[in-house]
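Inspection log for the structure reproduced underneath, given as structure tokens.
With one protein chain removed, the remaining protein chains of the complex are shown where they sit.
Take a look at subunit A:
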Amino acid sequence: MKTIRRYILLATTVGMLGACSYDNYDAPESKLEGNLVYQGTPLNLDPRNVYMELWEPGWAKKSKIDIHVDQNGRFSAVLFNGNYKLFIRRNSVPFMAPHNEQTNSDTILVEVRGNKKMDIDVTPYYLIRNASITNSGKTVDATFGIEKIITDANQKDVERVTLYINKVNLVSADTKIGEASLNGGDIADPNAISLTTQIPEMTPAQPYVYARVGVKLAGVDYLIYSPIQKIDF
């Protein structure tokens, strides 16, 4: 018994002394955060689907880090220090990254050395202006205008505008309990659009909902929205 105990003690000691610290990296601890902004104002985006790609060149394997952008245009990521390239895929998002002088493309160079705050300037195809969402009882009315920001060859057409409402303050084409739409071709005056919908029954019942309006563009997957508003009824 005593021998066994001695062996165990010996083995443990040898194990602990011999165990290596080689392949244990420190966790990343530099925080990169900021907003996607247009003229200093953060964009209101889809809560689930907007991602930026962060690539760190120089490694044998290429693999991107997806950085999620939330519905208020905010992003954050904890990274290792290094020189990264940031890239936003064009086709699915309702905005474009502008031409970058340093890379002569729409790729942005990001140097991470410790915590860093940076806002990224992008240009949306459209913006929603003067959105006002009001209610009388369970009827929700939205009036707003849409402004075309990109008018050159990259311009997009409006497929539809939609008013969404949801139980919680995540409101989008994916997460909604009610909606009302108007097709792009039926918009008479882009500066004065109004949409109306009813708040459906909710289980459990609650006396408030959240609402916002969005613009769906032809050839773009995700919408651009107005700020989220809480509606008490």
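Note that in this section a residue touches a chain if its C-beta (ideal position, glycine included) is under 8 Å from a C-beta of that chain, and two chains touch if they have at least 3 such contacts; residues count from 1.
Everything below uses one rule, namely that contacts and distances are computed from a predicted model.
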_Tell me the UniProt protein name of the chain this structure doesn't show, selecting from "Energy-coupling factor transporter transmembrane protein EcfT", "RagB/SusD family nutrient uptake outer membrane protein", "ATP-binding cassette domain-containing protein" or "Methyltransferase domain-containing protein"._
"RagB/SusD family nutrient uptake outer membrane protein"
*Decide which residue listed in A:Glu56, A:Asp121, A:Asp141 or A:Asp221 touches the omitted chain of the complex.*
A:Asp221
*asked:* For a quick check of understanding: of A:Lys62, A:His99 or A:Arg113, which residue touches the chain that isn't displayed?
replied: A:Lys62
*Using the touch definition up top, pick the residue from A:Asn91, A:Asn104 or A:Thr151 that touches the left-out chain.*
A:Asn91
*Interface residues of subunit A (partner: the chain not displayed)*: 49, 60-64, 89-92, 173-174, 179, 181, 219-221
